[in-house]
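Heads up: the structure comes next, in structure tokens.
Only one protein chain is missing from this complex, and each of the others stays in its spot.
The block that comes next holds subunit A.
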Amino acid sequence: MSIKIIEMPHLGESVTEASIAVWLVSEGDRIEKYDPIAEAVSDKVTTEIPSNYSGIVKEFLIDVDTDVEIGTAIVKIQTDEDGENDDTAASADSGDTQDEKSEEFTDHINEEIDKEAEKRPMERQTTSDARQSSSKASSDQGEPNGARYSPAVMRISQERGIDLSQVEGSGKHGRITRKDVLNFDLETQTAPTEKTQQSDGADAKQEDRQTPETSRTADVTRTSNGDEIVPADGIRKAIAKKMVQSTTEIPHAWLMVEADVSNIVKLRERTKAQFKQQEGVSLSFFPFFVKAVVQALKKHPIINTSWDNNSIIYHKDINISVAVATDEHLFVPVIHNADHYSLSGLSKEVNRLASLARDGKLSSGDIQGGTMTVNNTGSFGSIQSMGIINYPQAAILQVESITKRFVPTEDGGFKASDMVNLCLSIDHRIIDGLQAGRFLQDVKDNLSRFSDESDLY
């Protein structure tokens, strides 16, 4: 024997409530399956409710003339058959019972719709089981994935100059998410730990193109004592990144020699007017130094190198990076195959790159592939400086101001000479002091070999 429940049946498609008008049986009566037990009334119809079971009417669960929701238990029946008790187990699915004679074959669909509607809010089961049931295939996809970044992460990090090795991933298995990059504070970015490919000033220029310079005044904040805090623009950030990378990765060493360039001064004095007239560009001192450096590099290939993961790359081409300062920024375009040029050719090439830089028209080809840098620090009056190597090159030569000085002569007297200091910074992993010294000596010799009769072409 078991106790069964009869519920208020579905009486029509939009009927949600009904009441019992009259009980057709009494508690304690014996009834057979399909016997009518009550008349139910909704706003639409009066319907006899048949019993789903044979047995004894145990208890009426609702009062007459009281509206109840469809599906509400209305009566308990003690059945003859063994089985689970309805009042202990969940109530029976009334839609599955044969308590109604379907008028139409689609009626049960309407009942299902109503049943769902009554059950609001929708059932939900979000427990630890639910988590476990998540698809296996897709969780496998998130296995430790090393440095694989989503397109969004790549794009944002490039735009903002973010070193992804410094971003902490909050995604599955430590994956760096788009939000991690968006929320990354560039201020906290320190020296990069990852090597970048040889790119010279390229980074700076490219990032400048991708990040339109934001209006500076708009971003200025002021501290309480009036200091202005101005966020660096993209190109400044790129310069900063390169500088930090160079000084943290490359152990710098410095040497300085002085060279007598009196002959070059005389040569230039003699030819500059004519040169300007013939070639249309001014003849500066700088090409003479580039020429002398190129000649020396031919004899000292160890200077024209790069350090790469415990190897030394000897560059076949001699590509000289030259610094060009504009009011805002410093650009470092490259004279490719500088050994192919005469003095005149170097003059023109330096001139061409400088005007492109000032017009902001340098192409990526113009700024890539440098193998050593010659920096004209003398142009702003410096007489001595310690250059930071243009990563990943191995050396940078600072050409300082040419100044008149008295120098002793062989015969015990002295003379006024045009002297210049040449300051060399070297990557001390690759280049020893001796090699650097010999290189500088050759540069000096090359400079002294110019005479006021030398040919510019």
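Here is the rule we use: a residue touches a chain if its C-beta (ideal position, glycine included) is under 8 Å from a C-beta of that chain, and two chains touch if they have at least 3 such contacts; residues count from 1.
We adopt the following convention: contacts and distances are computed from a predicted model.
Note on the omitted subunit: UniProt lists it as "2-oxoisovalerate dehydrogenase E1 component beta subunit", one of the names in "2-oxoisovalerate dehydrogenase E1 component beta subunit", "Heme ABC transporter ATP-binding protein", "Na+/galactose cotransporter" or "Osmoprotectant transport system permease protein".
From the set A:N85, A:T177 or A:S401, the residue in touch with the chain omitted from the display is A:T177, counting the whole complex. Across A:R155, A:H252 or A:R358, the single residue that touches the chain missing here is A:R155. Screening A:V64, A:I113, A:V220 or A:A273 for touch with the missing chain picks out A:I113.
Mapped onto subunit A, the interface with the missing chain covers residues 13-14, 16, 95-96, 104, 106, 108-110, 112-114, 116-117, 120-126, 130-131, 133-135, 138-139, 141-142, 150-155, 171-172, 175, 177-179.
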